[in-house]
Every structure is written in structure tokens, then in C-alpha cells.
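A single protein chain has been removed from this complex, and every other one stays in its place.
Note that the chains take the letters A and B in the order they are written out, and that residue 1 is the start of every chain.
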Amino acid sequence: MTSARRLGPFNLAALAAGFALLYLPILALAVYSFNDGRMVAVWSGWSLRWYRSLIDNRLMLDSARVTLAAGAVSATLALVAGTAAALVLARAGRFLGRSAFAGLVYVPLVMPEVIIGISLLLLFVQLDLDRGFPTLVVAHASFSAAFVTVVVHSRLVTVDRSIEEAALDLGSPPAKTFFLVTVPMIAPAMAAAWLLAFTLSLDDLVIASFATGPGATTLPMRVYSQVRLGVTPEINAISTLFIAAVAGVVALASLVNKGLLFGRK
Amino acid sequence: MAPAFLAIDEVAKSFAGVSAVDGVTLAIERGEIFALLGPSGCGKSTLLRMIAGFEAPDAGRIVLDGEDLGPLPPYRRPVNMMFQSYALFPHMTVAGNIAFGLKQEGLPAPAIGRRVAEMLRLVRLEGLAERRPHQLSGGQRQRVALARALAKRPKLVLLDEPLAALDRKLREETQFELLAIHRRLGTTFVIVTHDQDEAMTLAHRLAVMDRGRVVQVGPPREVYEHPATRFVATFIGTANLLDGRVTDAAGGVMRVESAAAAAELSVLHDGAVPPGAAVSVAVRPEKLRLGNGMENTLTGEVEELAFRGDATLCRVRLSSGVPVTLSLPNRERTGAFLPRPGERTRLGFAAADAVLLTS
Partner (left out) sequence: MSGAGRRLLIAAAAAWLAFVVLAPFLIVLKISFAEVMQGRPPFTPLFAWAEGALLPSLRASLANYALLLSDSLYLDSYLSSLRLAALATLSALVIGLPMAHAMARAPQRWRPALLVFAVLPFWSSSLIRVYAWIGILNDDGPFNALLLWLGVIARPLAILNTDIGIVSGLVYSYLPFMVLPLYASLERIDPALLEAASDLGCRPAGAFFKITLPLALPGIIAGCLLVFIPAVGEFVVPDLMGGSDTLMIGKTLWTEFFNNRDWPLASAASVLLILLLVGPIVVLERQGSKRAEERS
């Protein structure tokens, strides 16, 4: 009954202003990526020339490949590690050091990126690992696993435990119960978590700068070094592509998590 | 005729083109407990929310004690509501909740303290003034909500399903408590409920609502014993409906040829019904008796017995194939008087104990 209520003018204005603040800069960026002129601020007609020049940019293409590969591998690693941690938190009951465990799980969510980056780099140095693609993957997995844990855990706690108990009661051993009963029920959350871990990896600049080495430069690192030199239409073009891709992945993830794609029941 | 204390006049409300309340007119007297009774979606809650001011009527007027409530926002109406969910403020203590409305009035602190103490005494929660709502049991929360709605001494108290969240035992106790509180204060109560027992125990008068309209208004006994329609007869209590056609009307006794009963029935009825009209004869289960010698006698086969403690429900399939239910009081402890399933039996009822329904 209360849903019949309409928003007042004050609320509408707050919504409009808030979303304008969030989206107008991105919209402006996207519009100017189609600008024909070299000056970003002066409009000189529609054109795709900056997108064409991207295609010829070997360095950018190489970085894009590295970024996508690192995203996919690190998201998969994060999915396994993060789901295991979520299972421990949701299903393992009490054990010695549980609160320390929970603390460690969520630390990467709140730590400044610079510190995560420095600490991982020092770990790799201490282990005498050469920095490159593998260390990049581990670094990204280490913080995106925390996000996976949040997403999967929040789904796990809503799963009716009596369904798992019913499977055990009917003679299915715990490991088999997990794969046959629990995983199908949390699959949408796991799919969403993978996609989110993937985008986190795609977006990251700071941690990648610390964790990677020569030969594995990510796209955000390339963009960053160009942005430092100033605003150019070419960066607008690559940023637009990037945002479109990420928005697509996130939309997919939220559809999956709502059960609209894979079905929840 | 003097205008009623609360006059609801041709009030209508629809949501997105769907009519929720459809031309309701009611007159509620000062000091009475009035119940709005009906199934969910019948419009009773919408009507209550319009009296409180949370919804504006599309048409019609609501006048309280001579004052048109229409232009008043909820916070200016001399009406307080006890919410179905109780809607207790979780960040305030019991005393804080009860005092909330008094503070809005700008009452001085000592007066607020006295009134809160008085209300706590009234609902017997003296020791719990400093508790938070989440530290209370369901029954205690219910009483805080009641105290909060009474604290401002409103002209009218609205109670939205006041007992629905309580378990059965507590509900029975609370009914009597509510009646005692009402007797002490004399405030006018309007109760919304879907529970006929609740409405019949509490209310002096009740209005049965169906699909946005008031179907019948009256004291509980009158509505129960003289239901105006088939809907009222079956919604309030249970009724066996035997369909048929009027064959003869003479001297206040209707003759009804009923295929369902496989008999011609006689029923006392005041109004005029033309011969040939399709009617239902409604008989309450406790008005049906086993055996011979009543004005209306039927035959059938006993199918099931259900022991209820004070009575045993007996389901009989009449020779027409229509099932009816009897309520047989358990006057003896042995139950030897009860028929057995499969037994053929005669049963009947008096002409004065049935009601003729035309709609």
C-alpha cells in the first residue's frame, strides 16, 4: 500500500543531482572520445579516428591481452580461495582462531591499495620471485578473494541448511553433498563473484604497479602513464571502451546473481 | 437525528484504478468499540488508514466529533493508531515510546512523566519503563503499542489487527484486558480484524466488509444469527447452505423446495419473497440436531467425526449428496451418544433456527 506513494520534489531533485554528478563526467568523456579534433575541449565533429588509432596501437593491444588474461586467471583463483573462506565462515562452526580468520578475510577490503601493493611486492621479493604475470595474478586474487567471500558468504547464509542435512540424512557424504546440493544453490552467487573479481582485476592500477614486472604491463598502467602526460582523445576512446566492457560485465553479474540468467530455484 | 461521533460518509478510494474502498458510509457512536471485519483485501485497512490520515479519500468525508478530518494531516488529527506491526521506535525505551506523542504536544516534562507512569500502570508494565522494544516479549510489545496510542488521550483510537501477532492463549487473555481498559477510559475504539472471534468478543457493533463495501452492520449476535447474505453467513462462523426455491409464503413461514436437502423446508422469515425465487436456507452446525421430530427432517449417512473437546463435529452426507456439518455438544464423557461413521441417520432443525438468504 505504501508503494503507491510518489517521490516528492525534494527527493526527485536529490536523485537527479546525485546521478548527474556520478554520470555526467563519464558521459562527457565518452562523447569527447568521438571528437574529431585533437583538442579535447573543442568540438570539431563526430569521428571514429581515435578508435581507429587504438587498433594500430600494438602496446595497448598487448596490455589489453595481459589484462584480460590476468583478470580471468586471478578471478578463478580468487573464486576457489574466496569460496573456501566463505564455507569456513558459514559452515565450519567454531574453531580456534576463528575471529582472527574472519579478520584476515576482510582486511583487503579496507586496506589502502598502496599498502596492499607494497606488502605483496615485499613478499615476492622475500621469496625471491621474479615479478611478472604470475605475481600479478596472485596479487589480484589476494584482494579480490575477499570480495568473493563477501558475495558467496551472503548467499550461503541464506541457504536453508536443512536441505544439506536432508542430503546427509539420505546417505550422501559431506563432500558429495557439497558438490551436488550446496554448489548448485550458490552457483549464481559464485558466477557473480567471479565476474566481480574479474572486473576488480581489470580496473586495478595501484596493486598491479607494485606486483607486476617487465613484460606484463596492464592496460590501466598504460592509461595511467598517458594520463600523466595530459588529456588526449585517445585516452577518452580507450576509457570509453573500458567502461562499456566493465558495465557489461557488471550488468551480467547482477542479472546472474538475481537468478535471471541461470535461475535460482 | 444527531450526527454520529465518527461519521464516514460515502468514502471511496482506489489504487491505480483498482477500487479498494467503494462508497462506505458508517456511523460510529462515542465510546463504542466498533470492528471492521472482513477477509484480507476487503478494504478495511485502507478505510482505517484514511481515518488516520495516511491515505486521502478520492471521494466522501470523514467527520469526527463535528470536525471534518479531510484537510488535517495525520500529525494534526485527534486520532491515534495502534499499528499491526506495533511500529515501536527501536531506538527508544518503552517510556520514550509512550512519551513520544506527548512531547510533540509540548507537554511539560513533569506532566509527561506522570502520564507515562499512568499508562504503564494501565497496561501493567510498571517495571519495564527503561527496556528497549527488542528486550520485550510479543505480548509486552503489544501493550506498549496500546499505551502509546492511548497516551495522548485521543478522541478515537484505531487498532489494526491488535491481537493478530499473539498466540492463542495470550490472545484470549488480552481480549479481556482490552475490554477492561476500554471500560476504564471510555475512549472510542475502531478495530480492524480479519478474525471473526476477535471481532465478536471485543466489539459492541461490527461492520462486515467485502470487496470494498460494507455488507452488514450490527451487534455481533445479530450479525451471527441474522446474516444478511450468504457471504456474511459463511464468513462469520460456519453455515450449511441448502439451496432451493420458494414455493409458498404464508403467515411468516416460507416453504422452500430444496433439492440439496431432498425435502421441502419451512423457515421463519419476515420479509416478502416472491414464490419461485432462488434462495438459500442457512443453518448453523449447532442448530442441527440428530433424530426425528423437528419441523425440518433430513436423512443422510455419517461420514466423519472430529472431536473438538467441547463438541464433536459430525459430517453427514445428505441423500442428495450434499454434505452438512453438525456440532454435537459433548454433554456426556463417554461419547456413547455419538453416531458411527457409515451409519444412516436422521437429522433436522427448527424453522426458527434457520435463516432464509436471498443474496
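The rule is simple: contacts are C-beta pairs under 8 Å (C-beta built on N, C-alpha and C of every residue); 3 or more make two chains touch, one makes a residue touch a chain.
The model shown is predicted, which means the values in this text are computed figures rather than measured ones.
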Hidden-chain contact residue, picked from the options A:G103, A:P184 or A:G215: A:G103
Touch with the omitted chain, as defined above, among A:M60, A:A81, A:A167 or A:A216: A:A81
Among A:V138, A:V159 or A:V181, residue touching the chain not depicted: A:V138
Chain not shown, touching residues in subunit B: 52-54, 73-77, 79-81, 83, 85, 87, 89-91, 100-101, 104-105, 148, 152
Missing-partner contacts on subunit A, residue numbers: 2-3, 5-7, 10-12, 14-15, 17-19, 21-26, 28-29, 32, 40-41, 81, 84-85, 87-88, 91-93, 95, 97, 101, 103-108, 110-116, 118-120, 122-123, 125-126, 138, 141-142, 145, 157, 174-175, 196, 199-200, 202-203, 205-206, 209-210, 220, 223-224, 227-228, 231, 235-236, 239, 242-243, 246-247, 249-251, 254, 258
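Everything below uses one rule, namely that only the chains that are shown with their structure count from here on.
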Euclidean distance of C-alpha centroids - subunit A vs subunit B, Å: 57
